[in-house]
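Heads up: the structure comes next, in structure tokens.
In this view, the complex is presented without one of its protein chains, the others remaining in place.
Per-chain residue numbering starts at 1, and chain names A and B are given in the order in which the chains are listed.
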Amino acid sequence: MSTGWSGPPFGPIGVMRSWLKPRPGSGDRKRRRSSLVAWVILILGVFYFLLPLVATLEFSLRPKPTTLAYTNVLADPKFGGSLLYSFTIGIITIIVSLSIILPTAFWVRLKVPRLRPVVEFVTLVPFIIPAVILVFGIIRVYSRKPFVFTATEFGSDALLVAAYVVLSFPYMYRAVDTGLASIDVRSLTEAAQSLGAGWTRIILRVILPNLRTALLSGAFLTLAIVIGEYTIASFLARNDQFGVYLSLLGQNKAFEPAAVSLISFGLTWLAMIVIALIGRGTRDRIQITGAR
Amino acid sequence: MSFLELTGVQKHFGLTVAVENFNLVAGRGEFVSFLGPSGCGKTTTLRMIAGFETPTAGTILLDGADITYRPPNQRNVGMVFQSYALFPNMSVGDNVGFGLRVRKRPADQIRKRVQELLELVHLSDKLARYPYQLSGGQQQRVALARALAFEPQVLLLDEPLSALDAKIRVTLRHEIRAIQRQLGITTVYVTHDQEEALSLSDRVVVMSEGRIEQIGTPFEVYNFPTTGFVASFVGTLNVLPALVVDPGAGRLSVGGQQIRISRPVSARTGSTLSLALRPEMVSIGEGPAGSNVVRGSVVDVSFLGSIVRIRIGIAEGVNVTLDVFNEPTLILPKLEEAITISFPAEGPLVLESVPVIDTDALVAEV
Partner (left out) sequence: MTALPLRVRRRPTFSWVGVVPFFLFAIAALGLPLGFLVIGSFQDREGNLTLQNFSDLTTGTIPIAFMNSIEVSIVTALLGGILGFLLAWAVIMGGLPGWIRSAVMTFSGVASNFAGVPLALAFVFTIGNLGLVTKFLFETFGLSLRRDLGFTIYSKTGIEIVYLYFQFPLMLLIIAPALDGLRREWREAAENLGASAFQYWRHVAFPILAPSILGTMILLFGNSLGAQATAFQLTGGTIELATIAIGRQIRGDVLRNPGLGYAMAMGLVVIMAFSITVYTLLQRRSERWLRS
């Protein structure tokens, strides 16, 4: 994905020259004109993207003393509590999602390739079903006999995890499946079998280590999605969820929400950087679209 | 009469020199190949003729006009790419007619010309097809028709056959040559395949590391290589270490066996040099009077179809490969069998260890 560093950033013109020189191509004049347009577009784009972030930062620093919003937030036990809750839910989601997707993708590839289109379709359904509709259905089914999950805290948490696992399917399945595709599972498995390894050993010692990259990027994507999610959690009355906490904070406080929004953006950045670092050198980048 | 003329053309990419002092004069209707290993600068030179690269120094003249800095879309030079580069969104007919369409020619004229060219490449029935519906060979023929449709002054082909199967490669090679003769279009053909270059061209430009090694007809380049690189790159070659016995008489010792070559040697008595010997120069048996006769034993016999290639050890670590035409009555020698071989005194060429070439002196006038 990345073409890497190709010139020192000596300001636009310097960069342009150093970029143009070694590049084989037609007419330098034409290219220079087009890169001028490109710079204008880029600067406008960067402006649009950074403005809300700068505004949020400025807003969060308005109270006196300037760090008040941040110290208030950090002193609020609900802040740490909601982060911890969302993180825990995220980890559980990842574990459940992986323990369902990994064997399935493996088995589909190795033993029942006929089912592949079916599994693929099911994992893509969450793309078609908006979160609000998924939670609508879940609440209607699991708030009445015989499955009254919504009556208890634990039951609601379980429903939340289940919904998030469904949301994670498209990313997780694609991550694992491309991972499996890149290592030629069949040959690896057959080689391990011919050396006398059993199934458990094959999965734990042969397949998993080779899927490290794919699994980690799938996991961090899931984490990034779960932590910011609002719709499902709010309808399931999971007020400890980070997104719901932020929303409630936004209704009751003035400057603290700005601080928390910025922190949340930073967390998303962190997850993406980790994904980028893990994914370095892999060709398939996994598409990410989070909770809207 | 010069038609395409490259004078002192150089191309540097940063510190690396891709092409160094390239001089070539090609006549109207001539078929010239650039032959060399990958990275020798042949494609870069072709791209400078097409206008995709700007020379660092030097000039390119086309029919007397300086086109060195002319944008590629104003050059009137047709190019065929290794990867076909057909426009995937256009039918075969639209691809072929593209050059005329951007020149705003009337539609009926375009239609007629497209028909003509598709007939030329035997694809008239594929007019409405899309590139992805064609085989590689068919795609490359469409690309050829497209490059010819707007009646360019020069046709450039950049390894046009290297993405194709061996069989199609040979058929298409003949077709390209036939079409080129029929149209009489000046053609520059880039390839790393010596068989292609030798069989197609009027003249071959052998290149290595950005420099021209030799320019000559296929016959000259093959039989009278001027540098060690040309001798070893073009054709199969035996390279034999030889000890100089009598420089004036051309007497040498190869693997302890005396031979004589037709020209005097400049090296001193007792020094060693390398001899180049083509497999087809060597035959089994003592040969006619005056031949060099060498004895050895059979190391390997490989059957290549029309010829049989036999490797003979004449001393420790010194092998001579020779080719024998295949025929039903041929009796193949057995491994380790003692054998006598011979070659004429004109056969071996002395290779300089470091070839020094003055490229200016090699510019062939047509």
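Rule of thumb we're sticking to: a residue touches a chain if its C-beta (ideal position, glycine included) is under 8 Å from a C-beta of that chain, and two chains touch if they have at least 3 such contacts.
These figures come from a predicted structure and were not determined experimentally.
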| query | If the full complex is used, which shown chains touch the chain that is missing here? | reply | A, B
| task | Sort through B:62, B:77 or B:144 and give me the one touching the missing partner chain. | result | B:77
| query | Out of A:141, A:181 or A:208, which is the one that touches the chain we can't see? | reply | A:141
| chain B residues touching the omitted chain (full complex) | 50-52, 71-79, 81, 83, 85-90, 98-99, 101-103, 130-132, 139, 143, 146-147, 150
| query | So which bits of chain A touch the chain we can't see? | reply | 1-7, 9, 15-16, 18-20, 23, 26, 30-32, 34-35, 37-39, 41-42, 45, 48-49, 51-56, 58-59, 99-101, 103-104, 106-108, 111-112, 115, 119, 122, 125-141, 162-163, 165-166, 224-225, 228-231, 234-235, 243, 246-247, 250, 257-258, 260-261, 264-265, 268-269, 272-273, 275-276, 287-292
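The definition used in the following text is that only the chains that are shown with their structure count from here on.
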| query | Using CA atom averages as chain centres, what separation in Å is found between chain A and chain B? | reply | 55
